[in-house]
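Reviewing the structure listed below.
Here the complex is missing one protein chain, while the rest keep their positions.
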Amino acid sequence: MIPQYKALFAFLIITIAATATFHWVMRNTGNRKPLNPEAVSKLRGRFAITCTLLLVAALALTLPHFPYPRGSEIPDKVVFVAAKQFAFGLSEAPIANDAQWEAASQGPAVRIPANRLVEFRVTSLDVNHGFGVYSPGGTLLAQTQAMPGYVNRLRLRLRNPGRYPVLCMELCGMEHHSMRGVFEVIPADKD
Amino acid sequence: MTSARIAACLAAGLASLWGQSEVSPNQPPNEDLYLYHSVPDIAVQPVGKPATPLSGLWRDRPLLITMVFTRCAGVCYPFLRSLRAATELAAKPPSGYRVLVLSFDSRDTVSDMKAAASGIGAGADEDWIFATAAEESVRRLAEATGFWFRWDGEKRQFDHPAVLLAVKNGRLVRLFAGGRITAESLGSVLRDLDGGFVPSYPLADKTSFRCFQYNAATGGYSLDWGALLLVLPGTIAFLAALLTFRPWRRRGARAPFPAA
Partner (left out) sequence: MPPSTLAADAGTLRLRRNTMLWALTAMALFLVSTLLGLFLRLFQGNAFPAVEPVWFYSSLTLHAIIMVGAWFLGSMAGVHYLLARYVQPSSTASELAMGGSVAGVVLIAISTLLGKFGVGWYFLFPLPLYPNGVWLPWATAVFFAGLAILAVFWLIWVLDLLRAIARRYSLSVALGWHILRGAKEPEVPPLVLITTVSLVVVTAALVAAALVLLLFLLHWSGRARVDALLMKNLTFLFGHIIVNITLYLGVAILYEMLPAFAGRPWKTSKLVAIAWNAVLLLVLFAYLHHLYMDFAQPRWVQVAGQTASYFLSLPAAAVTIFGVLALIYRSGFRWTMASRLLVCGVLGWVIGGIAAVIDATVAVNSVFHNTLWVPAHFHTYYLMGVVLMVLAFFDHLSRELTRPDTDVRAAGWTLVLLLAGGYGFLAMFYYGGATSVPRRFATYPEETLQGVIQARVAAAFVVVLFGTLAVYLSRVAARCLRAFADCRNAS
């Protein structure tokens, strides 16, 4: 299952539980009775501890899955990405000026071998953009910001061959929605 | 690859986005063009040891390669000396590493290389390997890493850049180009070899008030002036609260309610 659906299901389950609790309490607001302060206090303590434990567990489970690369694995390929209103230029050579960006954004799609670790070095030549890598089927796989003055390094290993679109994930002006880039993942043996 | 890119590699390699970057034939090689490429496994002839393929040298630990010629009157010896000094100063990664000084001049013999080793005081160092290789092999290595050398008949010298290649498991992880190497820049190269990684680095430009500065010596970030601006709003807010509430006012000075 894609991580988006996992998150959606987690959200739905907790939301349904919370809503059910609210509903139950809201149905039991009549019939005035004084509450036992000690029982309330005990329950409150348990609730606070449960919430804390859940949060700590969630932290412990998710912090190791940071998307920022770490470790000694050497990428098989570097792809340079320069964003500029309103296209992404992707190239195997560094993109340092407008002419190179134009050539990269209009030229043939960069080819990447499947199942190999690829490093995208992402920057922007003007405003903030978001480098969002989508699968050929339209699922957002990963992203990093394309920021003027910085090079962000996103490492990905893509299994399935196909044309991968790149969409802009940060409002960058009037053609933000049509800003895109593309690269092609090819079977590794053809590389 | 970590990043004294901020200082070193950016200045030389990835040209600043705000400027020029056409590659001229006399420029040192651009690291970005060769990054992570495979290094050809050529055979070399080390001083005092049997011939070996490069893979024999990088199999168990990272390998730093620099290419020189012994009759050099230019950059070779100053560069080698700075490298030698830097290796003594920079912290050694746990896995250790080897340094290969390879001659690209076909006239150089093994004994020329031996003399060069003694010349910079590395003759007895096990981790420093001085070697020669077949002319064709040297060409292959140079082509794969962007290194170049041309005979200048007038000066009777080779024209060439000074380059340090950092190789791990046969792949080029860093390429350092420049007249001399400092302990700090070597430290950043070694950290890359050791698996350190900085997910982002700033481009060299005249930006004011950065939030963080990458510190190649420690491999960590330090706060820069911009970070001060980041804590300013919170600080001003707390000061405003203090000035409003004036906790130093004597007790009983508060208005009772309803206030007069």
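In order of appearance the chains are A and B, and numbering begins at 1 in each one.
Basically, contacts are C-beta pairs under 8 Å (C-beta built on N, C-alpha and C of every residue); 3 or more make two chains touch, one makes a residue touch a chain.
Source: prediction; values computed, not measured.
The chain not shown here is in contact, across the full complex, with A, B. Contact residues of chain B toward the unshown chain are 199-202, 205-212, 220-221, 226, 229-230, 232-234, 236-238, 240-242, 244-247, 254-259. In the full complex, chain A touches the omitted chain through residues 2-5, 7-8, 10-11, 14-15, 18-19, 21-22, 25-26, 28-33, 35, 40, 43-44, 47-48, 51-52, 55, 58-59, 62-63, 65-68, 85, 126-128, 130, 132, 134, 138-145, 147-150, 152-154, 165, 167-178, 180.
Here is the rule we go by: only the chains that are shown with their structure count from here on.
Between chain A and chain B the centroid-to-centroid distance comes to 31 Å (mean Cα coordinates, whole Å).
Looking at the complex, you find that chain B touches chain A at residues 14-17, 19-21, 30, 32-33, 35-36, 168-169, 171, 173, 194-195, 197-203, 205, 207. In the complex of the two chains, the chain A residues touching chain B come out as 68-72, 74-78, 80, 82, 93-94, 96-97, 100, 119, 121, 123, 125, 148-153.
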